[in-house]
Each structure stands twice: as C-alpha cells, then as structure tokens.
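Every protein chain but one is kept in place in this view of the complex.
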Amino acid sequence: MSGYRIHRPGERINRQKPVSFQFDNVQYKAFSGDTLASALLANGVRLIGRSFKYGRPRGIVGFGAEEPNALIQLETGAHTVPDLKATQVELYQGLLAGSTTGYPSLDFDLKGLLGKFGRFMPPGFYYKTFMEPVKAWPVYEKYIRKAAGYGHAPVLPDPESYDHLHHHIDVLVVGGGAAGLWAATLAGRAGLKTLLVDEQAEMGGWLLTERRSRIDGLSGMDWVSQRLAELASLPNVSVLPRTTAFALHDLNLVQAVELLQDHLPLTERNAALPRQRLHKIRAHQVILASGAIERPLVFGYNDVPGVMTAAAGHSYLNRYGVAVGREVLVQTQNDAAYEAALDLAQCGVKVMLADARQGGAAAWRQQALKSAGVELLLGHGIAKVLGDKSVSGAQLVKLDGRNNQVVGSGPRLSVDTVLSSGGLTSTVHLFCHNGGRPVWNQQQLSFVCPDEGRDNIACVGAITGRWELSEALGQTHAAVAALLLGHGRGSSGNAPSVASEEVAAPRAIFRLPDGKPEGHGAKAFVDYQNDVAAADIHTAIRENYRSIEHVKRYTALGFGTDQGKLSNINGFAIAAEALGKPIAEVGTTTYRPSYTPVTFGALAGPHVGETFDVRRYTAMHASHDARKAEYEVVGQWLRPWYFPKPGEDLHAAVNRECLATRNSVGVMDASTLGKIDVKGPDAREFLNRIYSNAWSKLDPGKCRYGLMLDENGMVMDDGVTACLADDHFHMTTTTGGAARVYSWLERWHQTEWPELKVRFTTTTDHWATVAVVGPDSRQVLQKLCTDIDFDKDAFKFMDGRSGTVAGLPARVFRISFSGELAYEINVDANYGRYMWEEVMKAGAAFNITPYGTETMHVLRAEKGFIIVGQDTDGSMSPNDLAMSWAVGMKKPFSFLGKRSLLRSHTAGDGRKQLVGLLPLDPKVVLAEGAQILSNTDDTVPAAMQGHVTSSYHSAFLGRSIAMAVLKDGSKREGDTVFVWAHGKSVPAQVVSSVFVDKEGVRQHA
Amino acid sequence: MPKQGFQPFMESPLHHFKLDAEAQARRADGRIWCNELPHLGYAVLRGDTAEAGFAQLVQQVTGLALPLQAGAVSQGPQGVLMWTSPDEWLLVSHRQRLADWTAQLDGGFAAQQLFAQTVDSSGGLTLAWLGGTEHITVLRHLGVYDFESIPLGHMVSTVLGKATVQVIRLDGDGVFVLFRRSFADYVWRLLRRAAQPYGFAVCQLEARGDHPLFAQLAAPRPSLILA
Amino acid sequence: MANRYSLWSLIKNGLKHHESWQPAWKSPQPKKQYDVIIVGGGGHGLATAYYLAKEHGIKNVAVLEKGYLGGGNTARNTTIIRSNYLWDEAAHLYEHGLKLWEGLSQDLNFNVMFSQRGVMNVGHTLQDMRDIERRANANLLNGVDAVVMTPQEIKDMVPLIDISNRARYPIMGASFQPRGGVARHDAVAWGFARGASELGVDIIEQCEVTGLIIEGGRIKGVNTSRGDIMADRVGCVAAGNSSVLAKMAGLRLPLESHPLQAFVSESMKPCIDTVVMSNAVHGYVSQSDKGELVIGAGIDSYLGYGQRGSPHVIEHTAAAIIEMFPSFSRVRMNRQWGGIVDVSPDACPIISKTRIQGLYFNCGWGTGGFKATPGSGNVFAHTIAHDDPHPLNRAFSLDRFATGHLIDEHGAAAVAH
C-alpha cells in the first residue's frame, strides 16, 4: 500500500458520493469526482501495465492527456473502449476497467522475461533480424503482432450514437485555465460571439491543483467561480467542458470533440443523446490558452511504478485527496516542484527534495520547505531508481554545477515514491497543425508559441512560456486587448492582479547523468510508451538517422497515443547533445492532429447507418414493395431487380418476365433515368457539340438516341433525347450518369460556349416514368388514353406525343430499350404510383408483367444495346462499340471528343471492339468478366483478346448469349474463341451482337 | 377533363412516412416540430433580367416582384418567388394557380420573344417546415452553412449531409426546407435523427389565410389535380 | 557487406553497448560531377540508384534530397502492396515489383517487414462484382494470383466485417490477392539508402534542386542549394513535385498534385489479419505490426502541395470504415496526416524519356506509388542506363497522351491505391 487518502481543503472529489468500481476483476471504492487513475492510486494500485518492447512493469506517471503508461480497457461487450488513459477516465458507479498488457498476467509477463535481454534490442532491431530463413518471417511476425498492441478492438456494433455541430463565431478560446478564462471574459464583455472549450470536466486548469496564489484577492478557485458566473451571464458566450479541441485547420476551422455521456454509468446514459459530439468551429479569431505540461527528467529506471511527474503527485494530492506515497523524493531542476514538495510535507508525508541546481530555488521557497521539515539536497540528481514493480529507493549522485557531469556519489535514499520535474513544455500542438512553427525559449527551456501568434490566432498564458501566473495573466490581458482593438472593440477592466514572486532560473538539464557513458548504465527512458531510452537516441544518430524525423521514426519516439507530450523535448534535447547542436537547430518533429485520440464514431457523426449515404427511391417504390420486388443498388438509387413469384429464384423470375414482355406486355419503372430540360434558340447547336451525332434535322415530336463522349473520345454517357419544339428538348441520361451529365452540360456551356443561348434544368425528380413494353403495349396505352392516336403510322417508333393518360397530362415517347413495341409514359411524379397502378389495371387483361433491371438487361442484350459502365469502361470509343453510325464526323463544329478519335492509336487497329458471343454449348452461360483467348493455351502470361461484358440465358431464344469486347472484333465474326474463367475455358463463336429481330420489325410494329 | 372512371391520387415525396397519422397540434415545448407541406406547385423560372419586359411580365402575372439580390425571396399571399441563380428563380404556389401562372408566363415569353421559360417541377420538389426553439440548432447539426445568419425574407441553397437543400426563412417562427423528391427519404431521416436530442414531433399544418406558403396548402380540388 | 545485419550482429553490438554500429548510409559532400543524378530521395529514387549500381554497374551516382530521406510519400502512405491491376501493362509492371518485394529484405539485408497477409477488394454492387471477376481472371492469365470470395469467405477471414444486409451498401463479394500485403514504409527508404550507399552511391540530404542545366537540348546538370552538380543523365523521381521540376526544363506533364490523407488508430491487439479495400464506400484499412489500424482516405479534389487536406474527407472515410466495420465506431483515431500525390489522367505512372536528351521522369504514381517502389526503381534504372525503356515500362511513356494509348486503370474496380 503506497497511495492513500488525505483530506484536502478544496479537493474536487465528493466524499458524500462513494462509488465502487472494478479493475482487473478486483472491487475497489473511491469517490465521485475521481478519475480512474486517482481512484487506483488511492487504493494503492501501482502496477497498471507492461511496456511495449521490454514488458517492464509500468504505473501511472501523469494525471491527464500526457499519460503514457496507464492505457486501460474500459467496460466490456458492445460498450468496451480500448486504450483509454486512466488519467482521463472519470469514475462512475460500477465502472469496469482492466489492464491492456501483460501475458499471461499483468503480474507475470512473458515479454517481461524477454525484456531482460533488452540490451540486445536496440532501436530498429526488427530491421536487422528475422530475415532468415525467408519462410519464417510470417511466424516471427505473428508473435511480433501478438506482443504489440494494447487494448482489444470492440467486436460488437456500437450501441451509442454521435453527432456533429457547426459553429460560426467570433472568438474560440481553447483552454479553461486562468489565461483562457480571462481571455473569454474579455471577449465576452466586448460582446463578441465567444466559445470557450476545455478538455476537463471542470474549468480552472492548473488552478485546480495550485492553491496558494490569490487573484484579485480571491483564492484561485473562487476567482474561477467568479469568472464562470460572469460568462454564464453573457448571452454571447458559451462554455463547453469535457470538450477537447483536437485539430486546427486552415482559416481557423477547429475540430473539437465533446464527451457528453462518457462520464455516466451505462445505465444512466440517455439513448436520445449522443455519446460524443464533434464540434466544427469556424472562428474569426482563435485564442490558444492550452497551457503547458510538466515533463519528467530522464534518469536510470525512471519508469519503475511509483515514479511520476511532480505535477501529477501535486494534483493527486490537492484535487483528489490522494497522497501518492509515504516517503517521497522530489527531483527537480526548477522552482515549481517545490510547491508539490511543500504541500505533501504539510500533509505529513516524509519528503526529500533533490535539486539539480547548486543554488536551488528562490530563498523564500527553500525556507518554506525547510520549515516544513523537507530535507533539501542541492546539486544532486538521481542516478537510478531502485525497485522492480514498485519504487523502493533511489541512488543519487552529486552534479557538476556547469556541465552535466557527476562529481561525486550521493546518498542512497529509501523512498516509495519519486516525483520528478524537468520543467514545463508548452502545449503548442494546435498552433502547429497547419504549418505554424514553435520557437525555442532558452530561458524557459521549452518550445513555445510566439507572443505575436499568427494570422487570427492569438497565444496567451503558459503556451507562450509564461509559467508564472502573474506574467501569464498580464500577457493574456495585453494580447486580448490588442485583438479586441483589431475588432474595433475596447476591452473593459484591468488585468487581474496577482502578486509576483521571486523565481530562480531552471537548470538546462534533461538527462540526469549517472557517471557512466550513455548506454552503459541503467536504462533511462525518454518515451515510456514506446520504450525509447536515452541510449537509443544516441544509437540512432550513430547510425546516421540524424534528422529529428529520422530519430523519431527509427526509435518510435513520440509515436505513441500520448503523442510525445512528456517525451518530445527530452528527446530533442538528448538528440541535440548527441548531434552537438543547439536544440533550436534540431527543431521539432511535425505536430499532427489529433491532440488526443478521437473516436471514429465522433468523426463520422450522423453519417452512418441509414444516413450513411443518400438512398433514392422512385415515386412507385411502394408498388414495387407490394409486389415483393428484390432490389438492386444503382448509384444512390434502389431499383427493382426482379419480381419473384413464390418459389422463384432470379433466373426463373427473369425468364418469366422476359417471355411475358416479348410475347404480351411487361412494365418497368424507368423513373431513375436522368432527365434534363434543354431550351433556347441555340439548343440544337449545343446538342451538336455535346453529342457525337447530329441534331440539326430532328423535328419536333421526334426522338433520337445520342452518344456523349469525353474530350478523350471515349463514351461517357448515352440516352434518348426528344425534340419538344424547335428550341426545346427533353434529354435523358443513364441513371448513374445523371448528375455528372448535368454538371458536364453546365460546365461546357459556361466555360467554353457562353455565347450559346441555351439553358438546362434538371427534371429527373419531376417526371415519373413507366415503360410499357411488348406487342400488347399499344392496346394497354389505348385503354388509358383517348387524345393520342396510337396508330402505327400516326405515332411511329421514336416519336413523342403529349396527351392525357389515365386522366393526367403526360409525355409519351415511343422508344424501346428492348427492341419491342414500347412506350414510356412520363407524368408528374406525385402521380407516379397512381400511373403505375393504372397501367397494371389496364394491362391485367394482357397478363401485364412488371420487370426489373435484370430482365431489362437481358432484353437489351438480345438486341445488342450497350449499357454504359457495363459494356464500356472509359476506354471504349463509338467505333469500338460499332456505333460509328452515331458519330457525325461531318458536323461543322468539332464536337467533344471528335479530335481524339483521329489519334494514331484511337483510330488504329488492334483495339477491342464490341461483339456478340454464342457459346457452342447453348446451355452454358458465360461468366461476365471472363477473359477471351484465341485458343485453349492459357499458359501465363496469356494473350488476352478481350472479355465478356454481359452474359445471360435468353429464354426467348432458348439459349445463352453474351456481349464482349474483342481485339479487332469487328473483323472476327465467325471465329471460335475460348472464354476463360478461373481455369476453365469454354468455346464460343463470335457473332453480331444483335441476337433478336435484326431487322427491327418488332419495335416498328 | 378526366376520362370517366379515372380517380387520380397524388402521393407526396414523404407520403410513405404517413406523417398525418402522427401529426399533433403544435405545443410550445422544447421539441422540434416538423411536417411536410405536400402537393404544392413548383416551377423553375429561367430568364435574362437584362431583357426588357421579363421582370415586368413576371410581376404582372404573379404579383410578385422578381428578386434580383442573391437569396432574396419575394412573397405574397399567393406564393413566393425566390432567387436561386442569376438567371434562375423558383416559384412556389398553389398547384392550380401555379399552372395558370406558368401557362401565362410561357405564353408571354413566346409572344415577346424573350429568352425565358418556366419548367414545371411540382413532382420533383417538396417543402418541410421545421420549427421549435432549437430548429436552427438542428440545421447546425447537419450543415456547414451559418444558418443563424439567414435574414428574414431570404433563402440559402446549401448542403445538409449529402443532400442539396434550400432553407427559406420568412419569419422567426421556423424555416422551410426545400428538397428534391428522390432525396426526401434521406433528408427526413437526417432531420429526425438530428432532432432526437430535443424531441421530435410531427405537427399539424393547416392552410393559413394569408401566409405565402401555408396559404397554398388548401387541398387541390379533384378537378384541379388534373391540371 | 561490411556492416552486415543479423542476430549475431545484434548480440555482438549489444555486448558493446551498441557503440560500434556503422552509419546505415554515408553522408558525403556532393562531388562536382556524377554519371547520373537522381532527383528525389524517396523510396523510388533510392531504389533507382540502388539498381543502377547493382544491376548496371553505374556507381558514380548521386541522390539529391531536399529534405530528409524518405520524407515524402514514402513516409506518408498506407503501405499497401499488391499487383492485381486490370490491364496487362500495369499488371506486369506491378507484378515485377511484387516479385522484387518478395526477396527484398534478403537482397538489402534490411528487414522491410514485407508481410504477405493478402489484399482484399470488396464489392458492393452487381457491377462491382463484374469488375472483380474481370480483373481476377485477367490477373490469373497474367500470372498474378487472384481469388474471388463469397461474403461468407470474407467473414471467415475478417470476422469483424459486416456482411449483413443492414449495411447501406451490403458486401456481395471480393477479390483477394494472397501475395499482396503491407510493409514497413520507412524501412524501405532506409534499406535502399543503405544498399545504394554500400555500392558507392552518394546520398545527399538537405540538397534542393533549384534548376536544371540544359544546353542544346541535352541535360548537363542541376543547380542546387549546395551548388551546381553536373551529370549527363538526370532522373527525376519527385512524385508530387514532378511538375515543378518539369517546369524547370520547360516541360508540361499530364499531372495534377492532390492532397491524399490517411490516419491511424491507437495501437490494439491483432483484429484484422489482411488488407481490406472498398472503392464503393471509399475506405481501406489494414493493421500495422504495431497494432494501429492504418486507414486511407480519398483524394482531396483540389490541387494541393500543402501536405494537408480537408477534414470532411477524413470524416467521410471514418464513416466508410464504420459502414464496413460497425464495431470500429468506438476505436479512436490517434494521428492523421496528408501527402501529395501526382495523379495522371489514366491512373498509371509515367516512366519515360523526355524531349531533353538525358532527362528522364518517373512520376504519376498517384496513390499507387509505394507498392511499386522496387519495381519502379528497377525499370527506371534500366531506362536511364540504356537510354531506352525497359520492356515493362515502354507502354508508360509520355507519348501515350498524344497517341491515345492510355492504360486506363479507372476502368478497373481497383483504380484506387
């Protein structure tokens, strides 16, 4: 038992609210307001995990986002979350947590045994071995993977939800410590729309721990309450706790994640509320007040459980009423840690303080410690910590005053806890996410943000290296006042008054020497989570990994889930020493989002499940449901695929649908086709330019099939366009291509031919389209419509008419994608379902049969009609598709893609061209996507001639048919080719791709 | 006139949610109140403001001044006319009236040989009304636009999730969200999902005498349906 | 190799406190004159230099890198390696690369941790499945391994994937290349650098090329931030910055440089043992040996040299991953980043001579560059050594954009990555 509870005035836990929780299946008691870390420490639990590489015992080091070791698995089943930092988990009644490392157990870890050979595992040792025998690598890797990794990924779907919230505000303040609170107060008073976010449950930052300072005569937390009360009274200010700004993007777009319910017991969470919320904040002005984090010193075995940062020990005491030990050694190189020592001593903890500085802290601090009975060891540093799974003592050495060398041995102290402070590191991450660079401050020994910040980003408080509260608030006041002036607002009030205190300069020391050459003594860890020791950095540089990015990547320094918050500066400093360069020249690695990890769920927000993507339905969808349609996803649309009768499979249903359509009448929902209204005096000219075929001579009341090419000469879309009037056309596009084509028309018109008087308006959603197909379709239409003459000569194939169908105004086009006599009825989509049902009624006498996309595909294939995207792939020209008839090479204007058709390769031989295939065995349906060979020799690499694009059993022909693209196909009719799929090849004959009614009698009937 | 025996019925884009079944009288609680305004008439109006006569004709036929500012909405008891693009506007009114208007407009455009047209979009669009104290917050959950900044009498065309919508603000009470038929299912699910934290309820919407949009709700008489 | 890596070298050096390791590569001062200059010290450039020295005996070579080795896309990709491309030319080129990968660790005596855990491309629509069949059959006939899997087979291999109809885009099947996989990206650059340096290649970091010295239509050398360096042959392998170099030679390239983003989760115990890619929902994921899920996002639509893209792209990718793996909703993103990819019109690379004698370009790899590293360097070295393309990259010359002989991988379901 090391840690224990001590009553502290102003502690942030609620002793009236005891809670119980489990860690590794053991029940413990703690209080509401605890974090999992403070609760474990209060219960004397020190061993929390095993290290990544060597399996060394590890405990809690920090008290917040900087924690590298205490990665735990929270909860089980669907609610489990891997890799949370115990220091950031708010305790709630019944919380279940477990360690994420240690095999077979945390206490006895096999990797720990292996770790004893750690000296043979330098940085990058993976790269240097496991190469022989070649075959063995997968085995090595299996175990390497097993050994790596912390928590377990959840296996059940997430039962909780997430959302997004967009903000457009004047000022965003990041950080709710003293500086942030003051900045928000000033911005709020000036009437600016202001948002203040802080990652913790409570505002206050370091004031939550530090108890001595008085601001405007108030205790720190009283001042915080005063600020919060004032902010709450300002309607233009919002304050969000538990909200971490994790990324800053261009133009001050900040992403912040708010933990709305993670702090509640699972049983008390509100299902109507999201678990977490992603805030996307556009702020004219960002004020970074993200403070600073204390880094530890680097010394031998500084990773033994019981070694922590001084700030952590201080915070556990004052915030959570937990003394982390009974005999505590504080090791420092600066004044701040004296505060921790003093508070601990005043609580009756036996405290010793070793200061790397010969002179120690400011006299008044030394005096305070002495009178509190703290033993002071000036000019001393820890050579190594004693103990295995828990600290049992520390071996000190005497340090030289100037260069960091050992000048004599020091005492061997028996302590159960070591707190170390290597000074503060400014939290500059957000400032650097989109290109800002921090600057090295040699006085404060930290990379800090420049006072001037940068465009619309102000930096206030400790982030600028102002460690002393008085300076921090003074600089904050000045910076924010200047900013408000920039917004044409004055600032009200003076800077809060805080008594300034005498401070002695910190010592520029990061790695405490132990008197031995680096690598010879006890491992001194820089990055706990990745097991990077000081010696590893020296080794990396020795091997010429000299760029700091190389050091980082070779040793994994700072690559952990703590993003190097404790380790980076120590690492840079040690690298600088090894390189013989000043730290400023070594620079930093790149800071990348996210500042702390963010759930995928929060990133995705509401765009999951049924709202992952748009699902588009036609107006007739209910009718298809009623008829038990099976559906196919086409683009964003859901289209009927086939309409199975009880007991029918796809093929049975499709055979029936095809025969019914060819022999009597079928009906299909064609509403998804793109439709664009094209109107204007220059509409024809525009169509001439955008389509490959000619449009000058198409009379009103006539329709024409059109091919659209891209500038590369390849087919990009097709469809039938009807001429409604001389200057007015009804264009149709493929279902998937509708949006692309609409945009395509607009772009060419606006960018290349703005002089053409023509306009495009999408009508895809306005028209519901019923295709009535088959020899009896005319009679069905006649039953529904009296004001259109359906006589075969009055209303010819490829004619269009307007009239009244089933009592509704309709556009009727006699066009056919099946080769049958067919009509497409277009009506206002609000009547789509009505029209479908009326057609079904009228067709009942002819056994009218609804069909879906599969039958549509078969019928069109029987006629050799292509489907763009299935029979084409962006590499097919009209000529390749044997559709030169749809290319008006003589048109005066050089239509889109025309010139490309003349290029040597595009116009040359050996291109793949569309053909029909008849398997010699009519019962064999070729596999779509099968490759075509000239013979049965399939030794690789085989000379592939093309592939099967569409293949079906044709019930109408009583045999299988297929469409394919084949090298020089147009010249190969009659050839026998071999269609190869997954090792089997099937002979087939090359034929014309028109299998049914070559003369087109049926569609002209 | 309809052929004997035909009894055409309309189904609005949100018909399948059977909103009327769950609709209730709106109350002043914290909830988000929402419903569809079904079966209104919509027409896209295209024209060139530089052409003499165009704006006048529109005003003369519809009684609505042609809005020339981006996002401006002109409104009257008979409907609204919204700016959607420099050469494009959207007319919303009662189906029957809209049919009359578009007939007159196209006739007038032809007569004056204007490069202008109307395109009936009544089947392709629908409107939902979104109200309640947090209705703007609901939009903020779903879209990147600064919805708090839309002035009265303006509309903005932007995205909610992956759908393009127009958000129309006529008063402080709520907004009208306009979207395409085939996106209606998605948009509705999105709104419902975003509103969940506040409570989501479908409210009864009835024709309000002089309201530019609610007034257009009067159920079209069967004979009108056929227009 | 003087400084050979092995278990014994580890033990030997371990006993010596790792004080006698030699530099992995030397960092000499640039000479005035080289036979060949390679511009760009990424994986492709270093591989080119390595193969020039190893297979063509050209050792008087300098690799010029403006930053640090492998600091470009080598350091910023999602490490996926496969060769299951649709078109013959592409399949043969990438398969050549894959074969080199298979012996690379031994060849370089540097473990690049090439893990042949397979690459799976899932299909969500009938057309996806047609494309998958077409590509799989083409692969098999080109000697590239390929399997087509049913949803159940997918589920058996990737238990966390959702094959139910709950999904907005239910999974209908997949193509799988067992020999595909992932590798340790940084190690590839370091391994080639060490190998090339060992063979006498000068590797010059912090040396930015500021101009190309061209006389009478011939390349003579380059201006750099460390002075002029002469050579009769210059190979540019600068990925996203290729257009910038081309401009120095008065050339235009059919390239657009776009941001490509990726992110990793926190490190977890093994939960995916292969690589899963979906073009329909725009996301792909694998798990690094360290335990992080490595996830690729889509390309940002606009030009960008900023090595950063727009956050909504990452958000969409996270949604896509959740769509396929609903349980990953509670997994957390640890780090995100962006690279610059040089995208060509047909999603295929350009490995080509130019109209300037002695100036060669190797670029346009788009999102597919990492997997090709050894193959790309290998054929580019041949092209430079013989002033004539290797048979495998003949089809990838610049003139295809004039003749129209594109190799349009967009046609394949696997166009991306």
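As written, the chains take the letters A, B and C, and residue 1 is the first residue of each chain.
Everything that follows uses one rule, which is that a residue touches a chain if its C-beta (ideal position, glycine included) is under 8 Å from a C-beta of that chain, and two chains touch if they have at least 3 such contacts.
Just so we're on the same page, contacts and distances are computed from a predicted model.
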Omitted chain, identified by the protein name its UniProt record gives, among "Sarcosine oxidase subunit delta", "Germination protein, Ger(X)C family", "Na+/H+ antiporter subunit E" or "Aldehyde dehydrogenase": "Sarcosine oxidase subunit delta"
Partner chains on view for the chain not depicted: A, B, C
Residue in contact with the excluded chain [from B:G47, B:G71 or B:P212]: B:G71
Touch with the omitted chain, as defined above, among A:S414, A:S696, A:S743 or A:T786: A:S743
Sole residue of A:H79, A:K142 or A:H249 that reaches the chain not shown, by the stated touch rule: A:H249
Touch residues of chain B, complete complex, unshown partner: 70-71, 84-86, 88, 144-145, 157-159, 164
Positions on chain C where the hidden chain makes contact: 241, 243-244, 247, 252-257, 301-306, 309-312, 345, 401-404
For chain A, the residues touching the chain missing from this view: 249-251, 253, 282, 435, 711-712, 743, 746-747, 750-752, 754, 894, 898-900, 902-904
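Following the convention adopted for this analysis, only the chains that are shown with their structure count from here on.
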Between chain A and chain C, centroid-to-centroid distance (C-alpha), Å: 22
Whole-Å gap between the CA centroids of chain B and chain C: 51
Junction residues of chain A, two or more chains touched: 280, 607, 610, 613, 615
Residues of chain A defined as touching chain B within the complex: 161, 163-168, 272-274, 280, 282, 606-607, 610-611, 613-619, 621-622, 637, 677, 679-681, 728, 757, 759, 761-768, 786, 804, 806-809, 827-834, 838
Contacting residues of chain B [partner chain A, same complex]: 2-3, 6, 8-13, 15-16, 39, 44, 46, 87-88, 115, 117, 119-125, 137, 140-146, 148-149, 161-163, 180-183, 185-186, 189-190, 193-194, 196-197, 199, 226-227
Of all residues in chain C, those that touch chain A in their complex: 5-7, 9-11, 13-15, 17-19, 21-27, 67-69, 71, 75, 88, 92, 103, 105-106, 109-116, 124-127, 129-138, 140-143, 148, 159-160, 162, 166, 168-169, 184, 186-187, 190-191, 205, 265-271, 287, 289-291, 293, 306, 308, 310-311, 314-316, 318-319, 321-323, 326-337, 345, 400, 402-406, 408, 410-412
